[in-house]
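A single protein chain has been removed from this complex, and every other one stays in its place.
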Amino acid sequence: MSEKSWKEVPIGGLIVEPGNSKNYKTGSWRSFKPVWYEDRCIQCLACWNSCPEPSIFVVEGKVTGIDYDFCKGCGICAEVCPEKAHAIEMEPEF
Amino acid sequence: MANLIEVRWHGRGGQGAKTAAMLLAEAAIEEGKHGQAFPEYGPERTGAPVRGYTRISDEQIRIHSAIQNPNVVIVLDQTLLDTIDVTEGTTSESVLIFNTSLTKDQIRKKLKNSDRKIYILNANQIAQEEIGRPIPNTVMLGALMKATGLMQMDTLLNGLTKKFKHKFSQQVIDKNIKAVKRAYEEVESE
Partner (left out) sequence: MSKIMGLSGNEAVAHAMRQINPDVAAVYPITPQTELMHQFAEFHSDGLVDTELVLVESEHSAMSATVGAAAAGARAMTATSANGLALMWEIVYIASSLRLPIVMPVVNRALSGPINIHCDHSDTMGARDSGWIQIFSENGQEAYDNAVMAVKISENKTILLPTMVTLDGFILSHTLERVEILEDNEVKKFIGEYHPETSLLDVDKPSTYGALDLQDYYFEHKRQQFEAMGNVLPVIEQVSKEYGKLSGRDYGLIEKYRVDDAERVIILMGSSVGTAKDTVDDLRNAGEKVGLIKIRVYRPFPYNALREALKHVKALAVLDRAISFGTFGGPVFTDVRAMLFGNGVSLPMMNYIYGLGGRDIDKAQIRLAFDSLKDVVKTGKVKKEVNFLGLRD
């Protein structure tokens, strides 16, 4: 539960702080997590292109890892990863 | 409210009973009086019997119930006399004004309460001659002014001009005014 009283929150359920979804970490929703294997990755960026969150770290045009704070484990990245590369695998979270 | 006058209009859909009821109230308001007008809210179709109502008073009109005991009844169509009781709710003080080609005696025979004070006018004929169409509603306002002295003729004619100027040419308005003036002169009382 959040802590603020009815006197403190904006009226009407409005969200007046843009981008505040960063404060709400959704990583705990996962039951499967994507695991990225750098050695097999061909840097096609299909995962980055398809991730709805987005939770694929990219530095200077190259995938560097997965943001587990926000990844909900949907598995799209593993699905779009080219079969020959097979650089992302879904593994049970627990 | 002793000075409250309640008028009931009888007509057939298309004869302008509602328009006349509204026009009368508007003219009264124009003169600085209070006026209220409303149609009878039934299914509206051309030729069906319809009613309109007008209240006029020097004081604010607060009442919003139906008019049950009109001081004045105006009948725009004599054929209504065979189907409805136009004297309904009237008292011995009430005045009835008919647009008709019949005589007073012929009218009286058709009335349920035959002792009422009646006025007759062939408004269709006047309208046909002056306006070119047998639309009796505005013409009957002239007869009403004569029968009741409800307001100044000038005020009525001003109200009529104002109401019609968006819809009709000055020529048509002039014809209507002439017809109303003729009605004032030609209406027959007892």
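Residue numbering begins at 1 within each chain, and the chains themselves are lettered A and B in the order written.
Quick note on the criterion: contacts are C-beta pairs under 8 Å (C-beta built on N, C-alpha and C of every residue); 3 or more make two chains touch, one makes a residue touch a chain.
Everything numeric in this text was worked out from a predicted model, so none of it was measured.
For subunit A, the residues in touch with the chain missing from this view are 1-2, 4-6, 9-16, 18.
For subunit B, the residues touching the chain absent from view are 1, 22, 25-26, 29-30, 34-39, 41, 60-66, 68.
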